[in-house]
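Everything below concerns the one structure shown next.
Only one protein chain is missing; all other protein chains are in place.
Per-chain residue numbering starts at 1, and chain names A, B and C are given in the order in which the chains are listed.
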């Protein structure tokens, strides 16, 4: 077990830094972090996993009715039309030979919907990934060193779904449920050999919280309140398993409220991103995929989850595609 | 040959409508158009094409220095920071235990960078895809019937690169160069059997215009001036080959200036999108992929080009991934 | 008294339409509504009211911590930097001879902060101001007939503050407090002759709700919950007094919850805007002005409240200036 042995958050963070820090592991110029675990051989094997040709989009729809609350400027995508079929039908466009068109714009926080946290998103004591000073990495012009455009071709690998919600609960873990390494191992065991985790995999953890929002037809506290999620103690497993990324069907991957006394802000993030260089994926909709996995007992797939390469982005909106 | 036999655009459009219109082919409720050519079997075969595990992102970076000119409200993505490492380093965030973070937003036209034109983007005499009135499809709230969120899992298939720029020219076709069906067939013949086109493929046509912009270090008239591109006469081949989509390394897929007397606005679009239901991809950066194909002589790959599912979008920004 | 005599909202609306509708009063092409009450003579007299040269801005600051909740896409202004002093100091701008600069952008709903509701903002049974069909007035391209750019020079007149919060309460009316015509008349009487209302005035009603938010250091339900505000029954006075506009320190001018059984959406708006052609101003910060008025007993001033002329806007963000 890798539960924090320190009795306080400060101790736990210090221990985690000492044990899991990957700085320098891939050279001083690295901009890929744990995505370095993926290579041509890994991808070649991942492609071979997909046989049936069934395909799943793991993205929430991006729209103004999404889960974000709007605090600190972080609202939902606002999609509006520059021109629509109404203007075209009204003959207001002045275009010849029967031609008409529509066009649109969007304003959105990069973490508004399904997204990868970029390596420049979170810092630990002023340090960003690989031991760089955060002010040298992410300026007003964006992430100059590890922006999401640098991982544009990197999120292609074997994916494995760990449906903890089904294996440990009745499909939906309650809010505040702390997922430990034990729960992950129990889930892997219950699901069978296709969910064995290998180096370079991207692990999708399904808690069922998103399914609950869907069932209750409302976001409730999805981005602001309690949520099931990974224990701080899972960091050892995340680090040791050498996975390329982990994503969940929740807003923060890690459990809320946190396991330490307040005030406390995303302690798992604080170790995972700047220290391990691990990519965290949030608000991945794994429900349809999970149903398929439950049906055929196969929990592995080719995952192509290439985020939009917005130069300097510290987050990447993404439409992750799982192919079985 | 399928060159337009009419001597005028009006005649050419009329003939093309008569010959290529696919309305009703996939039922009255269809929202997928030519993506219907892709099924599990097609995808299963497409995955088998990828063996080496080499991967290519075909997206331009999304940023304010992109190719759009800004006319009619259609500029480049504006990416700005809500918070950056500078605020974190300055201790201005007020967060405990050494935690700091950065966050960002983007404002962009959905067709600002690499994108798919949605089925709701272009109309022919007031009709959108499948014979629906455009004003019933795309309102101020976006595309209510064929929005890009409905194709969220659809752009997964075999891709084939037709490097016309290399096969017909010296790597870069001049601006205004009209690519005919003959050129496409010549390219296929020159490239060999891996570039034979099958039903459900997505065809990437490389003209070399983007390479020229890169070489000259400037966008020039990339989105506003002359460009190499498909002849109106290629519509017959696009329709008859039953491909799922076609994309180019140019701004409009079709040649500019158009082959008909002005005023003339995107006549190929006018047939392809609302009549054929064909998806057009624009500003796909195929240069690195093309170099790889030229090197190993293999022009086919698994293509996963799932756009961001912005609800009601008439365009989908995308980071297309080719896996060989 | 002008309380609605009908027992239901439907009756009340019908009666109000019959009594207060100003359609055609200023000709078929009118785009000014009650602002027509202001003419050169009125403005000349209004200017003469200002003697001391004391000046007050009545705008809330526009920023991401504003009062909007974000529902239906209506959040707070998001102001971000394209470049800042940090880039300039870092020498990242590449500009010669010691020159450096910063630049910024904003994304905001036009009704995010202090604003005028445009004449195109609200409809009654499908009719916009002056009896036009709403779909003929406000399309996806904005308000084609009465957009806020058409009143760019119109909000200059005598302003009168009615500090109902002080005159009727202890400075802050409780949420849900229904301000009747009686309360307005009581306030005018209490404040003395400088607050007599004349044709063409803009009336500012201070409820004290904004002061309460300031005192409690939080927006609470300012835009979503109960609020003090004008009774539906005040419409007769608003119409008969021939004022040019009315504004409050609340989000909706009218009381919330409304005085009719639910479901009910802004019934005073429904009469005031499309039927009377009356401009409503919302989130006007009258606290400093009110303190000054209480101190010197003078409640009239020159008001220059020219909104930003965004073409086709159905709302106008504004920095209203009162000069005493």
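Things to note:
As a working rule, contacts are C-beta pairs under 8 Å (C-beta built on N, C-alpha and C of every residue); 3 or more make two chains touch, one makes a residue touch a chain.
Since the model is a prediction, treat every value here as computed from it, not as a measurement.
Touch, as defined at the top, links the missing chain to these shown chains in the whole complex: A, B, C. Within the whole complex, the absent chain has one touching residue among C:51, C:185 or C:214, and that is C:51.
The residue from C:31, C:156 or C:197 that touches the chain not shown here is C:156. Although one chain is not shown, part of subunit B still touches it, namely residues 64, 68-70, 72-73, 75-76, 78, 81, 83-84, 86-87, 90, 92, 107, 139-141. Interface with the hidden chain, as seen from subunit C, comprises residues 9-10, 13, 39-47, 50-57, 59-63, 72-74, 77, 79-82, 84-86, 88-90, 95-111, 120-126, 128, 133-143, 149, 152-153, 156, 263-267, 269-270, 302, 304, 306-315, 317-319, 321, 323. Against the chain not displayed here, subunit A makes contact via residues 64, 78, 80-82, 86, 105, 107, 139-140.
Operating definition for what follows: only the chains that are shown with their structure count from here on.
If each chain is drawn as a node and touching chains are joined, the picture has every node linked to every other.
At the far end from subunit B, in terms of centres built from Cα atoms, lies C.
Interface subunit A/subunit C: over half of the residue numbers present appear on both copies, so the contact uses mostly the same residues. We define each chain's centre as the mean of its Cα atoms; on that basis subunit A and subunit B are separated by 27 Å. Chain geometry summary: the mean Cα position of subunit A and that of subunit C are 43 Å apart.
Shown for subunit B are the residues in touch with two or more other chains, namely 80-82, 86, 105, 107, 139-140.
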